[in-house]
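Shown here: the complex without one of its protein chains, the others still in place.
Here is chain A:
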Amino acid sequence: MTTPNKTPPGADPKQLERTGTVREIGSQAVWSLSSCKPGFGVDQLRDDNLETYWQSDGSQPHLVNIQFRRKTTVKTLCIYADYKSDESYTPSKISVRVGNNFHNLQEIRAFSRRLNMGVWNKQLELVEPSGWIHVPLTDTHKKPIRTFMIQIAVLANHQNGRDTHMRQIKVYTPVEESSIGKFPRCTTIDFMMYRSIR
């Protein structure tokens, strides 16, 4: 199509957390990068600070590997990318792969409802993003995937840049509100009051 529209920013993931439907579990995983510039590594990627970022220092594709201790249900990935501050370092094509280990990764279809374009691409295409990108990780039945490992691969950057900046990544798992019974969550306080003894 013609000029692709810019990728609109998504909601702040903190809002998502407050709904109580998801929980951030990045802390339960081991993070590793394919390459990084000293001082711009995993810590900066996971420090909840949008000013600091990871800067890669190798050849494409740049990879972020997230490995969990046990098979975890993952619902959403949130990536913060900002074209205005990163320009040619901003990723433009991202592929998300899941599997059991490095040899077993499979790309999953990642699309964002918020994107006007590129819904059907196998990879996530970003056009001048300016905020949080929510990447739902679902399988063909629209359920959150269960996996040991997630790999985020940056395949291309804006303006054909070599290295990439990524400011923050968060991983969310659905909260199982299984207070009792295999039912979905309650919505009213009246039910919730009686749901448990604290």
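In this text, a residue touches a chain if its C-beta (ideal position, glycine included) is under 8 Å from a C-beta of that chain, and two chains touch if they have at least 3 such contacts; residues count from 1.
We take it that contacts and distances are computed from a predicted model.
> From the names "COMM domain-containing protein 1", "MOB-like protein phocein", "Large ribosomal subunit protein uL3m" or "Cell division cycle protein 27 homolog", which one matches the UniProt record for the unseen chain?
The record names the chain that does not appear here as "Cell division cycle protein 27 homolog".
> Considering the whole complex, not just the chains shown, which residues of chain A touch the missing one?
Its contact residues with the unshown chain are 17-21, 23, 27, 113, 119-120, 142-143, 174-175, 178, 180-181, 183-198.
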